[in-house]
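Here's a slice of the assembly, chains where they normally sit.
By written order: A, B and C. Residues from 1 in each chain.
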Amino acid sequence: MNILLTNDDGVLSPGINKLADILKGSYNVVVIAPDRERSAVGHAITMHKPLRIKKIKDEESLKIFHANGTPSDCVKLGIDVVMEDKPDIIVSGINDGFNLGTDILYSGTVSAAMEGSINGFSSIAISLEAGSDITDKALLFIKKLIKSVAKNGLPKNALLNVNIPNISDNYSGVKITKLGYRNYIENFTRRIDPHGREYYWLAGKVLENINEEDSDIVAVKSGFISITPIQFDLTMYSLIDTLKSWDIQI
Amino acid sequence: MNILLTNDDGVLSPGINKLADILKGSYNVVVIAPDRERSAVGHAITMHKPLRIKKIKDEESLKIFHANGTPSDCVKLGIDVVMEDKPDIIVSGINDGFNLGTDILYSGTVSAAMEGSINGFSSIAISLEAGSDITDKALLFIKKLIKSVAKNGLPKNALLNVNIPNISDNYSGVKITKLGYRNYIENFTRRIDPHGREYYWLAGKVLENINEEDSDIVAVKSGFISITPIQFDLTMYSLIDTLKSWDIQI
Amino acid sequence: MNILLTNDDGVLSPGINKLADILKGSYNVVVIAPDRERSAVGHAITMHKPLRIKKIKDEESLKIFHANGTPSDCVKLGIDVVMEDKPDIIVSGINDGFNLGTDILYSGTVSAAMEGSINGFSSIAISLEAGSDITDKALLFIKKLIKSVAKNGLPKNALLNVNIPNISDNYSGVKITKLGYRNYIENFTRRIDPHGREYYWLAGKVLENINEEDSDIVAVKSGFISITPIQFDLTMYSLIDTLKSWDIQI
């Protein structure tokens, strides 16, 4: 069974390498990940510059490549250029930091898994609470989840978004959730650089008390591993009939 | 009434400037757009570098700024830093080239409008067939649509994705659509650079014959202006119960 | 007579456009400049990415192009790709801010002129005190200097580095100078970003009291326009014999 691994923290980050290490015994693992950190790139792809690929490890059941592209580029390159056989499962992660609620739209980690799903492959995005150790328990869960996906399959157009809190402290179990809503206030910090020029850092404070019990955001706060099923058809079907009644013909 | 305009082709592109010109008579228009082309950046945001803003026009009802960020950064900066009063409507475009079907996930134009919607504002993404002139008819339609959105409002979490074909030739009317599916084959072209190093261009061929009559992709091919209502909750609710039955607790 | 203009402030900056405007009456002027600011890039060239050129003005005696490369790239592209006839003179500037002493090593403006000289063309780098207006007097001087270079020629491997102080106040004349020495202390300002990560700004304070009367640094301080003849052979001939006596054969 072939697994394609990617991430947005870059090929050298501990998350993807620990994952590769525990999977290479049971699967043929191909890692293809960005050559440097590519966080918050969303679903960016590289159309106007050349992409370059470099192989940096070539073992029996673990091959590692890096590319000068985004996580979504890496998934495309993995499927179309690097892998001899198509992947059975695509895993993006383990990201250092949650990818929850509406914030997944900014996430390179989730977008890479979504790219896998768009191309027809069962895909999983995995994120860990920022600064947590990657515990044996977390790795055990991930292995179990991958086995389940391999066994049960995923519907066409579906992927899984997994967030693992720091479960060394208080672990409540695995919970299936919906996406919550991440609202920020005071988005920017204004500063003056040493040359006297004004600039802004994006650095909002999260307002999260608006979220419901069954959201991913509340789940991880309560010590649950959260699994949210995701799809990428953004059509708001419920609005179609309303719009048909608008007077907008010309 | 205040309108915030942005795009991903950059502040100098004809699309956004024509739009600003026809709107500034009827609305207070603030343009804040990337200082250069930022296509295919998806929903990227800039967290780890300073953002800088520069005002380049300051008329009574038209102010133009550029920033060194992505389209989504520009929307955030527009709302939080640049505009004195909040926008009533956010318009992203006019993009030079369609944003259709699953490809909207890669689109800076659509992501900017989505950013507007996430922040609670009525938002519209507008794209024109690549290489078409921006005709008076297209501008007339856009003005009419903006008036309709102002009058009718949009539900929370909804935005509109508009694609305008080259309607100088054969124009069939305005159609409300769902997102189609863009499938690509032969994604990469492999080349050797003059220094002897291998590289890849992303450049797939579209397979589109798989799309249904009521999709945006088929609509624009048939000469319709397509309006697709979009939402940004990616949860696949239909899969939640299935996942609950999986054996994945640890 | 053909003049190639470039700069490192980008094709939209006032300096290069004013220069183009006053020269286009007397010369065939081709502007090719970076599509955005490229200060402090030194003598960088772009070997591993594609360069793209775009024509944005096409008048009888003034053609303007921009490229996605460095100032040195622009000079190469101007000579080899853009211009039908070779340039008689290459001018880089007018830069917004001095390029003095050892700091010219970091300067995109001076490096572009040096690139012109390496390729065998008479080249001039022109910089103006930061924030000064581009006065008629300054423009008059530049026209006179270009005429002199055209008439007298420059020796092979020589270029001119010109710095113009704010001569509206107290103007002392034109002075031929040598390069001074720019020494900085407290090079970096340490800061913490809003995400809690440490970073550094390069922002040293200049120590200049070490410079001699005939240096460019002292000249502009005293109200002189400074012209320094520059060459690009960095060999320190005086050290060759000393090194020959070292015991370093293996």
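Rule of thumb we're sticking to: a contact is a pair of C-beta atoms (placed from the backbone, for glycine too) under 8 Å apart; a residue touches a chain by one contact, two chains touch by 3 or more.
Owing to the predicted nature of the structure, the values given are computational and were not obtained by experimental measurement.
Identical protein chains form the entire complex, numbering 4 copies in the structure file, with 3 of these shown.
In the analysis below, only the chains that are shown with their structure count from here on.
Seen as a C-alpha superposition, subunit A sits on subunit C after a turn of 180°, to the nearest 5.
For the pair subunit A and subunit B, the distance between C-alpha centroids works out to 23 Å. The distance from the centre of subunit A to the centre of subunit C, each centre being the mean of the chain's C-alpha atoms, comes to 46 Å.
Between subunit B and subunit C, the centres computed from C-alpha atoms are 40 Å apart. Looking at subunit C, one finds that residues 193, 195 touch two or more other chains.
Taken in their complex, subunit A has these residues touching subunit B: 39-48, 50-53, 72-73, 76-77, 79-81, 102, 104-106, 111, 114, 118, 137, 140-141, 144-145, 148, 152, 154-155, 157-158, 160, 173-174, 176, 178-179, 186-188, 190-191, 193, 197-203, 227-237, 239-240, 243-244, 246-250.
Here subunit B touches subunit C in the complex through residues 35-36, 47-48, 193, 195, 197, going by the rule given at the top. Those residues of subunit C lying in contact with subunit A across their complex are 49-50, 189, 193-195, 201, 203.
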